[in-house]
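Only one protein chain is missing; all other protein chains are in place.
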Amino acid sequence: MKLKPLHDRIVVKRMEEEEKTAGGIIIPDTAKEKPQQGKVMAVGEGKFTENGNRTPLSVKEGDRILFGKYAGTEIKVEGEEFLIMREDDVLAIVQ
Amino acid sequence: MKLKPLHDRIVVKRMEEEEKTAGGIIIPDTAKEKPQQGKVMAVGEGKFTENGNRTPLSVKEGDRILFGKYAGTEIKVEGEEFLIMREDDVLAIVQ
Amino acid sequence: MKLKPLHDRIVVKRMEEEEKTAGGIIIPDTAKEKPQQGKVMAVGEGKFTENGNRTPLSVKEGDRILFGKYAGTEIKVEGEEFLIMREDDVLAIVQ
Amino acid sequence: MKLKPLHDRIVVKRMEEEEKTAGGIIIPDTAKEKPQQGKVMAVGEGKFTENGNRTPLSVKEGDRILFGKYAGTEIKVEGEEFLIMREDDVLAIVQ
Amino acid sequence: MKLKPLHDRIVVKRMEEEEKTAGGIIIPDTAKEKPQQGKVMAVGEGKFTENGNRTPLSVKEGDRILFGKYAGTEIKVEGEEFLIMREDDVLAIVQ
Amino acid sequence: MKLKPLHDRIVVKRMEEEEKTAGGIIIPDTAKEKPQQGKVMAVGEGKFTENGNRTPLSVKEGDRILFGKYAGTEIKVEGEEFLIMREDDVLAIVQ
Partner (left out) sequence: MKLKPLHDRIVVKRMEEEEKTAGGIIIPDTAKEKPQQGKVMAVGEGKFTENGNRTPLSVKEGDRILFGKYAGTEIKVEGEEFLIMREDDVLAIVQ
C-alpha cells in the first residue's frame, strides 16, 4: 500500500532518537517550536499556480529533512507512523 | 439522485472501520486533527483562476483518500451519509 | 418585482421539509454547519477578475442546490422568504 | 451640494418603511444581519485593478438596492441622512 | 515647511464645526464610526502596482473630503493640527 | 561600520526634541499612535514584485521623515540608537 500526497504535501517518516546521524542533530527540549528530523517517503506533484502550471517540490523521496514539531498530521499505515505535511513546513534538507 | 459538487469541492463516502484495507491505515484516537479515510463519489470541475480557466482537480471519482477529521460538511442522501469538502482538505490518495 | 443579485451572489428559495425529493436528502440536526437545500431563483453576472472580465457563475436559475445552514442573508419579498448568498456558499447541485 | 464617492463606494438614501414598494420587501426584525432597502444617489468610478484600469460599478444612480443592516457609514447632508458604502455591501438590485 | 505624504497617503486639515459649509454636513454624535470633513493639503504619488507603475490618487490638493472619525494619524505642524491618512480612508469628495 | 537594510526596510536616526526644526513639528503626547520624526540613514534596494523586479523606495538617504511611534525595531550601533522600519511605516517626508 502506498500514499500519494496531493499538490505541495509530502509523506514523512519521523526519525527516532536512536536513528540520529553521526553528526548528531539534537533537538533542544525547551525550544518553543522544536524542529524534528525525518525521511521523505513520498512527495506531491506541486501546487498549481494561477497559469495552470505546477511548481515542482524542492524535496524528493529519500531526503532527510528538518521540520517544526507541530508540522503535519500523523497517520498510521501498516503499524508504522507517518506524517503528512506541506513542503512549506520543511525547514532544511540535511546533507 | 446525484450530487454535482461545485468548483474545487468533492463528495466523499467515509469508510468505516470495518472497511479498512488489508494494509490497515489506523487513525490514532489521540491525534488532535485525526486523518480519515474515504472514497471519492463525485468531483467538481475545478476552481477558476484569474485568467478564467479552471484548474482541474487531482482526485477523481473512485479514489480512496485520507482527510482530516473535521474536513467538510456532512449530508445524508437516501439514508447514506456523505461529506462535501474542498480538495485542499485531502491529505493523500491511497494507492 | 424581481431581484437581480450582484456579481457572484445568487437568490435562493429555501426548500422546506415537505418539499423534499423522493431520494430524500436529510439534513442532520446535530451537524455543526448544517447543509440545506434550495432552488436558485436568480444569479449575478459573476465576479470581475483583475483583467476586467467576469467569471460566470456555475449555478443557474432553476438549479436545486445544497448550502450550509448559515449561508446568506434572509429577505422577505411579497410574503415569501428568500436567501441571498455568494456562489461560494453553494456546496453542490442536486441532479 | 453634491457628494462624489471614491472608487467602489456609493452614496445611498435609505428607504423608510412608508416608502416600501407595492411588492413589499419586508426586513425580518430578528435576522442577525438585516438587509435593507435604499436608492443609489451617486456612485464612484470603480476600483483600480493591478493594470491601472478601473472596474466600473454594476449599480448606477437611481437603482433601488438591498444591503445589509450594518453596511456603510451614516452621514447627514442638509438635514437628510445618507449612507456611504462599498458596492460589495450591496446584495441585489430591485427591479 | 511642507509635508510630502508617501504613496497612497494624503495630508488633511480637519474642518472644525464653525467651518461648516452652507449646505451643512452634520456629523451625528452617536454614530459608531463618525464621518468627518476636511481639506486635502497634500497627496502622495500613488501606490506601486506589481508592474512597477503607480496608481495615481483620485483626490487632489484642495479637495474637500469626508472621512471616518478614526482615520489617519494626527500630527502638529507649526501649531496647526493635520491628519495623515490613506486615500482608502476617504469616503467621498464634497463638490 | 555600516548597516544595509534589506528590501523595503530603512535605517532611521530618531530626531530628539532639541533637534526640532524651526517650523516645529510637535508630536502630541496624548495621541494614540504618535507620529515621530527622524532622518533616513540608509535604504534597502526595494521589495521584489512577482515579475522579479524590485520596486525602488521613495525615501532616500538624508530624507527627514515622519513615522508612527511604534514603527520599527530599535538597535544601538556604536553607542547611537537607530530604528529599522519598513518604508510603509513612513507617513510623510518633511521638506
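Lettered A, B, C, D, E and F in written order, each chain numbered from 1.
In the analysis below, a residue touches a chain if its C-beta (ideal position, glycine included) is under 8 Å from a C-beta of that chain, and two chains touch if they have at least 3 such contacts.
As the structure is a computational prediction, the values presented were derived from the model and not from experiment.
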- Message: Considering the whole complex, not just the chains shown, which residues of chain F touch the missing one?
- Response: 1-7, 9, 11, 42, 45, 48, 50-52, 73-79, 81, 84
- Message: Even though one chain is hidden, which residues of chain A still touch it in the full complex?
- Response: 21-28, 31, 33, 35, 49-51, 53, 55, 58-59, 66, 68, 87-88, 90-95
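Here is the rule we use: only the chains that are shown with their structure count from here on.
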- Note on the structure: For the C-alpha superposition of chain C onto chain D, the rotation angle in degrees, rounded to the nearest 5, equals 50
- Note on the structure: Expressed in whole Å, how far the mean CA point of chain E lies from that of chain F is 22
- Note on the structure: The distance between the C-alpha centres of chain D and chain F, rounded to whole Å, is 40
- Task: Spell out, as numbers or ranges, the residues of chain C touching 2 or more other chains.
- Result: 50-51
- Item | Graph class of chain-chain contacts, one of line, ring, star, complete, other | line
- Message: Run through the chains and report each pair that touches.
- Response: A-B, B-C, C-D, D-E, E-F
